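Every protein chain except one is present and positioned as in the full complex.
Right after this comes chain A.
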Amino acid sequence: MTARSAGDTAPASGATAHEDHYVPSARRLERERFRRTRARRATAVAALSTLVTGVVLFLAVVNSPGWPRTRETFFSAHYAREALPKVLDGLWLNLRLLVICGAAVLILGMLIAVARTLRGPVFFPLRALATAYTDFFRGLPLVICLLMVVFGIPALRLQGVTTDPVLLGGTALVLTYSAYVAEVFRAGIESVHPSQRAAARSLGLNGRQTLRFVVLPQAVRRVVPPLLNDLVSLQKDTGLVSIAGAVDAVYAAQIVASKSFNYTPYVVAGLIFVALTIPSTRFTDWVTARMDRRRAQGGIV
């Protein structure tokens, strides 16, 4: 009997709070006062230590010998204003790449993961192919994969195959990232206890139904945090399509920087990427915390 079930199945003796005349004791009030004081003190300590850390870091940077020059080269308001609209223009490409590639990666990764977990001799070629795919694309550096796809495929001069650097760059991202994501999904699938499979099969569900209704729902829920982690990483790596000549946020910054020999545009682009990543990180935290709450037994440890 867990603490929670104790609450859910209170017997019919009318054990609900609104109908008893409970008055908090002096002991409880004193405890609560103490906890409030302790919380206030903790907040004060946190604020103070944050302030001190911030001041120390600030002084260390500002008093460094190269600071005046560095400030002009990396934190110039003039160049920031000049670069911002161009970087934002480029960012639109990053965002489109993220949404489309992200969806493609999730679908392809799931298919590969499922292919790798299929049992039975008929599926051997599929299994082998999926294994080879993940082995290869997980090992291949993303930059090399991009260069191969973006310059290699047009070099073949195939009829009807695009030479658009954005499409090809996106393809390379999908190739690499679906190998990562497939492994995440596979880890999730294999973490579902065999007894779940046994229970589903003994109810008469076939292999596919077992996967679809019992295994995958549990597996996916378990791997949400690492999946979102990979998506945040993909969001940053969309910048790499610029090596094929597509003008994304990073490349836009580079164009401004190379004309002026001032690196402020890079800082602007970098900060924008950070700003984009923070919501996804917070979202990951929120999803994880919610799942923990729903599964937790309760209690304070």
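Simple rule for what comes next: a contact is a pair of C-beta atoms (placed from the backbone, for glycine too) under 8 Å apart; a residue touches a chain by one contact, two chains touch by 3 or more; residues count from 1.
Just so we're on the same page, contacts and distances are computed from a predicted model.
Undergrad: If you had to name the missing chain as UniProt does, which of "Peptidoglycan glycosyltransferase", "Xanthine dehydrogenase family protein subunit M", "Polar amino acid transport system ATP-binding protein" or "Electron transfer flavoprotein alpha subunit" would it be?
TA: "Polar amino acid transport system ATP-binding protein"
Undergrad: Quick one: which of A:R28, A:R208, A:K259 or A:R290 touches the chain that's been left out?
TA: A:R28
Undergrad: Tell me where the left-out chain touches chain A, residue by residue.
TA: Residues 1-11, 13-18, 20, 22, 24-25, 27-28, 31, 34-35, 38, 298-301 of chain A touch the chain that is not shown.
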